[in-house]
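A single protein chain has been removed from this complex, and every other one stays in its place.
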């Protein structure tokens, strides 16, 4: 474990519970944090110098839970020392560095995984199942809200902080390449770091995705609407148990494929039926994250959320950042990537 | 009453209840609709030709509840016949025509009012009171959602259909001039009319407003977040009684006004206190709308939602339309208005 | 219409909409109320003396919406004048008088119906369908809450005011004869009329029903739990659309039929699955009530909520009243009925 701040202890607890893994050492710049871990897990070695940990032959794999800007150098060093690497979201602070890690891991024959925790929740998996079953039809839009009175980060804005969750969910459910990104935000803490932002993604076939992320909201809302051609889904992550609702609701378009005249007069029919709240199990997502990292190492296979999944999220974040700085000017993903790679 | 479709009967009922007014005549292109009215209100004259109604000396004032594209010609004709005019939202289909009506009404010495119904709800008035009292501090952002499985209009997109409500509320609460508008949407009925759209407005001083309007949502959401510097408000119009919640919650920024170094290190403090659900009375908003039109005529004064209020909403709609057609390119309000006026 | 107070205008509106019926006359002791009706329905005759109405040959049937204590004399007089009769809930103020009306209607060959409105709601009908389908299994308990800050009646306590709704629903869903009733309440308005009360009914086979009725509650709750052996239902009448939820949840009892030893060790298994919110239509219940009265007259058949249904509810109310006066002492229904009949 490199970094045992807010998220680190949760990771240690979940890796400790695995049969196939052992937490052998951790590092952090803060001695105070290390003391807490040492008290709770007397058998775990600790150091304030993560390079010691990289040189430790007992260590096969590292989990990196440090500030975003340090992900790349630490992960790169870990790969160079022959360790498998799991990194907290977002994978790195640029698309180029994300791809670079992917390639280095490949070259080294090591596993590279990003902790997109929500992909491992029962709720998101259930939505994936519903899509795969064909029950929902085609996805028309993805609308996501993740707001509350949250911690104002000092090094990254609210998009880099919160949107990776929703982008990873979107990437997992839509399985499509966005064409363009735009983002608008505002800063209210006098430091020019956006604490509220709206991001829109355009996809082929009139598919649209939209994200509202906000550290300055009076209420906690974590809600996703999945508009589809047959049924629609509301995913409310604040609900303790009934997180997913499947609405047998929508429209039927008649005559839309005919002449221009006909298309103009397209008749829309409205359907409204039952609502289903499917049972979802209560396994902790982080337990599955830990297991997936260990299993992918043992089975020598790509993990579900591999480096490329991390890259796909980061390149959108990077394009959103460009758009944000240009007052919401639309940024084409293709161009953004080229620019990112050429800048390096 | 010109136009007795969906909204017209509600207007007739509310004007009928007034002591100072009498509903004397109504017109509609549909004989079927007129028959319904005739049955319920035997004393009211009816005609399929609204010009008869304009020539009727018993008629002092007309209420126009017809499709948006007909607002301007009907209202203009009514003013020319010396009638006071109230028009359903939006006032007209262009900023130019809106201003033209304002000027014609002024020249004719007649009242011109737009039915921005939500301004007359107890909930919105309560928010206005809270702002005026200084209790909320400065407004930082306005975030609004108005979605459900709604009627797919054939002549206007979802922004022109639903956003006038929220824009009028925003205009009433913020009392500020937006700098720029951007809007992105998608069409899923094969007719190129957006049924889902996101609109963002930038204001001076980092104030931002955002709108999600949607005819294709599985659930009915009508929620507004009002982020302010002292307290914050959630307005949930779907709630039957507890529509307004005032959160004694927010951040305190320290040191943000010092050197660059200091600004970077700006310390953010978090406050969280009680939540208040103020009692709001249950008077029907449309009753107040009808009364305001009649009172403004009797007292010969501008109504609360006068032609200029209607114009301010329409010019944003028009700019949003331009942005929508340019994939979300930001449109400066100043330029949009100039263009609108010059086009005419 | 005899009695045009709170509920009367709703009844007039619904009967007016029927093709097979005509509202010809109404009576009330209050001239003010009659004026309101006269204004809205100019064609309807009115009188302050209901006997005029009973003598009117244009009147085939009367609807009685007067205070409870007057139901019996008015209905009896109406039957004597050869009119069909529908009476607001509860049918009468005693079981004896209820049965007497049933017999008089039978002898006169006239329809006697009680307005148990909730039986005609889509939500209650849906629950009836679910029970009939066998999907829910056996009913184990019926738990109902009907509370809010309601009008403190001066002539009847909260059980006689609110419980008829829930008792009629229970009667319709359980289709079983209760063995015993107990009720406890309290009065807080200084007039010895209970404004909060709890009522419990025992049925054969360990089935139990419980009712909380309350005029002095800070929130409006109208919720019924239907505990069944296979699935369970929550009916929340305050919800605007999702009134019914069917939970695939419950217990499985193993070994409960063996020896005493085995019964003691009965193993309980727990099942928990999906939740279904069935679509229910939005037809106004009172429309169906009006139609049922008219149809039962035309077809000369017993209405769904006939006099006997009214009697079954009243005899429970009467027994509950006895129990209430005896601090909750259980009253056997059989004995209560005998006593009621012998008292007369």
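The chains carry the letters A, B and C, assigned in the order they are written, with residues numbered from 1 in each.
FYI, a contact is a pair of C-beta atoms (placed from the backbone, for glycine too) under 8 Å apart; a residue touches a chain by one contact, two chains touch by 3 or more.
The model shown is predicted, which means the values in this text are computed figures rather than measured ones.
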Touching the left-out chain: which of C:42, C:57, C:134 or C:190? C:190
Options C:178, C:250 or C:278, residue touching the unrepresented chain: C:250
In the full complex, which bits of subunit C touch the chain not displayed? Write them out. 140-141, 143, 147, 149, 152, 154, 180, 182, 184-192, 196, 198, 200, 202, 206-208, 210, 212, 214, 216-219, 225, 227, 229, 232-234, 245, 247, 249-251, 253, 256-257, 263-266, 268, 270, 272, 327-330
Which positions on subunit B touch the chain that was left off? 242, 248, 272-279
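Heads up, the rule we're going with is that only the chains that are shown with their structure count from here on.
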Enter the angle, 0 to 180° in steps of 5, of the rotation superposing CA atoms of subunit A on those of subunit C. 180
Mind checking the centre-to-centre distance between subunit A and subunit C? Centres are C-alpha means, answer in whole Å. 54
Any idea how many Å lie between the Cα centroids of subunit B and subunit C? 44
Could you check subunit C for residues that touch two or more other chains and list them? none
